[in-house]
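Quick notes on the structure that follows.
Left out: one protein chain. Kept in place: all the others.
Labels run A, B and C following the written order; every chain starts at residue 1.
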Amino acid sequence: MTGLSRDLICLRASKELKPGMYVNLGIGLPTQVANFTPEGVILHSQNGVLGFGPIASEDEMDWELVNAGAQPITLQPGISFFHSADAFVMMRGRHLDVAILGAYQVSATGDLANWRTEREALGAIGGSMDLAYGAKRIIVICEHTDRDGKPRIVKQCTLPLTAKGVVNTIITNLCLIEVTSAGLELIEIAPGISIDYIQRFTEPKVILSRDLKEMEF
Amino acid sequence: MTGLSRDLICLRASKELKPGMYVNLGIGLPTQVANFTPEGVILHSQNGVLGFGPIASEDEMDWELVNAGAQPITLQPGISFFHSADAFVMMRGRHLDVAILGAYQVSATGDLANWRTEREALGAIGGSMDLAYGAKRIIVICEHTDRDGKPRIVKQCTLPLTAKGVVNTIITNLCLIEVTSAGLELIEIAPGISIDYIQRFTEPKVILSRDLKEMEF
Amino acid sequence: MSEVNKVVATPSQAVAGIFDGAVVGIGGFGAAGTPYRLLLALAEQKPKGLTVVGTSPRQFEFLIQSGCVKKAITPFARYADPAAPNPLLEPYLKGELEVEILPLGNLVERLRAAGAGIPAFYCPVGIGTIVEEGKEKKTFGQQECILEYALPLDFALIKAHKGDRLGNLVYRMTARCHNPVMAVAAKTTIAEVDEVVEVGELDPEAVVTPGIFVHRVVKAERPPLDWVYRGIKVARKT
Partner (left out) sequence: MSEVNKVVATPSQAVAGIFDGAVVGIGGFGAAGTPYRLLLALAEQKPKGLTVVGTSPRQFEFLIQSGCVKKAITPFARYADPAAPNPLLEPYLKGELEVEILPLGNLVERLRAAGAGIPAFYCPVGIGTIVEEGKEKKTFGQQECILEYALPLDFALIKAHKGDRLGNLVYRMTARCHNPVMAVAAKTTIAEVDEVVEVGELDPEAVVTPGIFVHRVVKAERPPLDWVYRGIKVARKT
């Protein structure tokens, strides 16, 4: 993969999280952000847990302590358990500060498609629509292009939508983009990547931020 | 009061309760039924408690363990606490077998008025509408006439309604009446009371049950 | 989570910023679960034109007496005992206090809905009564229902038994009552607790209100017993 590794994407995303924030990490790549979250960030999972610790190592693992992606997680002081209707009150009632979600496609206006690919007959909505609607800020992290090398950031999503106009920030292996009312604003570029290269693999025209800079870690 | 004492009304009402039934006792006279409930009846109160014991005596009293009528109650094995939204799920979702409620008026078709008298500008709906709608069976217990000697069992309620067509059974100091699709069926008569006497203080015409009998305790 | 600390020092600090015209939910049912010290502090701060949401006159008394309240939303617009002195009555009759009376179940569902991102729901409770007046209706199966709207709060004043600095709360017996629902409905939830405990002391399986719903925590002395027992009916021997 050109630009950032998957770990570095997660690391960059984790820098958006501050102590005291309530954060949900979606299934897939976003769950790996848990390995980098700063102390004091309070993680939520839709299966009914708040304030859990890092992903468990194999010897710490308990099969009844998992996140929504069925990854084993760890206890830490201040953790609490609740049932899923309460978990979704947190998600749908706008109590979460940030959700970090994966994406198959994101549109120029912040539409998100992340629950069914073209290849499959059935999909997995899970809690993605609830989070995409409910969290105060939506950060998408994904590879900049799909496995066929086509842009994931598109003028119009062609895959079934998760929600319309909800994405605030996109972090990929190539760059960090803010979705603004004026369009997609390129804010940060991964080390060694050119603006032209990003534009070539981004379907809508990006706007260059006045403060455009190289991504730092 | 002619006929049964208030305690005997409660005692008669308690005989409708069987082990394993989930029961809510409304504010006022109905709470006193707790003193007579058979073992195995599971009492619910809308402030978030299920399976509590008898009314507390003065020396057992804890001000943070009360029923919906602010009467101190007692702990017993199997009791549980929950918040009021869950308490009302039990009430509104038809999980309760019986609610015993007080009444200012009950109509021939089972309409209930029990939250505001003619005398007052403001009233107290509390959980009465939720119970009247939600419990599988509604038993009203009250004195047969109001403090002016007028019938509480009327053709049409003149006081603001609690719910329409919900009352199943009425137990007063004079008798036990079932509300049926044919009308008010007189089932049991308090010892020493005549049918004529009951009819004189009951606005709608009562139907005599084939099995009409004297009330037993 | 060393950086997060929701504990403040005094009830006055806890209620700071409650603005004129705010919608304020107040937990408790009778005396149990009522945030006595927060109510006293707010009555002293004297915001104007509050809409107060609670379940019995006990929750509103201090605020009405100090002239803070424009409107009360409550299922009990008097005490359960009609003979008990009613702090709502005189200002209501003088036209100084608006009162919305509603079924307690509709109230708690409207609060929960506000917290759960549900703008409105249908329910059958209130059909055929004054509760349905002026409201949109729809029939499901044979059952006519009322459309009830979410009731979001600017602030919730609640009472819990123990809390930690992350805002995790547990309650004590029936003092739990409406407090967890008020907490969910509010933009800012302020909890008065008997005891502040270390993070990790509360059983994770028994936390009732997770910290995400709580913004300020203050340890406060329990209310005086004469106030508490005023509402408790003398028990009779059984």
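Methods note: contacts are C-beta pairs under 8 Å (C-beta built on N, C-alpha and C of every residue); 3 or more make two chains touch, one makes a residue touch a chain.
Model, not experiment: these values are computed from the prediction.
J.: Quick one: which of A:45, A:145 or A:202 touches the chain that's been left out?
T.: A:45
J.: Touching the hidden chain in the complete assembly: which of A:40, A:54 or A:77 does that?
T.: For the chain that is not drawn, the touching residue is A:54.
J.: Touching residues of subunit A against the unshown chain: what are they?
T.: These residues of subunit A touch the chain that is not shown: 27-28, 35, 45-49, 54-58, 60-72, 81-85, 88, 91-92, 111, 117, 120-130, 133-134, 160-165.
J.: Even though one chain is hidden, which residues of subunit B still touch it in the full complex?
T.: Residues 19-20, 22, 39-40, 42, 44, 50-51, 75, 77-82, 86, 88-90, 92-96, 133-134 of subunit B touch the chain that is not shown.
J.: Residues of subunit C in contact with the chain that isn't shown?
T.: On the side of subunit C, residues 109, 113, 116-125, 138, 140-141, 143, 145, 170-173, 203-206, 208 touch the unshown chain.
FYI, only the chains that are shown with their structure count from here on.
J.: Does the chain-touch network form a line, ring, star, complete graph or other?
T.: Contact map by chain: line.
J.: Select the chain whose centre, defined as the mean of its C-alpha atoms, is least distant from the mean of all protein C-alpha atoms.
T.: Central chain: C.
J.: Could you state the distance in Å from the CA-based centre of subunit A to that of subunit C?
T.: Computed value for the inter-centroid distance: 36 Å.
J.: If you look at subunit B, which of its residues touch at least two other chains?
T.: none
J.: Which subunit C residues reach two or more other chains?
T.: 112
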